[in-house]
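Removed from the display is one protein chain of the complex; every other protein chain stays in position.
Then we have chain A:
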């Protein structure tokens, strides 16, 4: 009858049983930490991810060979490029490295009044800007 007694007790007690009263040490109730599951999507939202539209080829648009730009090449060892407006100095440095295999010492940018970005790419002292310009082919 032990089993029967235990069963009777459990039936009387019901499913919920005794609730433990939590001790709150503060007057504010903070959000309890709950289980957060990672997403497991049943389908990708777009079929194929878009390829990067601002790649090194679209950043450097064209070099400038105006008189002022030529002066920059000879005197200051810098190349002057027209550049995509969305490119920043880090993009430009990367692009120049990838396309023409030259490191840039520093880059200054400005946006021309006609909305086009101009980049002054200063080359390190051991590299001659004139040589690089000849290699690129716009002299």
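Heads up, the rule we're going with is that a contact is a pair of C-beta atoms (placed from the backbone, for glycine too) under 8 Å apart; a residue touches a chain by one contact, two chains touch by 3 or more; residues count from 1.
The rule we apply is simple: contacts and distances are computed from a predicted model.
Look at the chain that isn't drawn here: its UniProt entry, checked against "Translation initiation factor eIF2B subunit gamma", "DNA-directed RNA polymerase III subunit RPC9", "60S ribosomal protein L35, L29" or "BRCT domain-containing protein", names it "60S ribosomal protein L35, L29". Checked against the hidden chain, the listed residues A:12, A:31, A:47 or A:125 yield one contact partner: A:47. Seen from chain A, the chain kept out of the figure touches residues 42-48, 51, 55, 57, 60-65, 99, 136-139.
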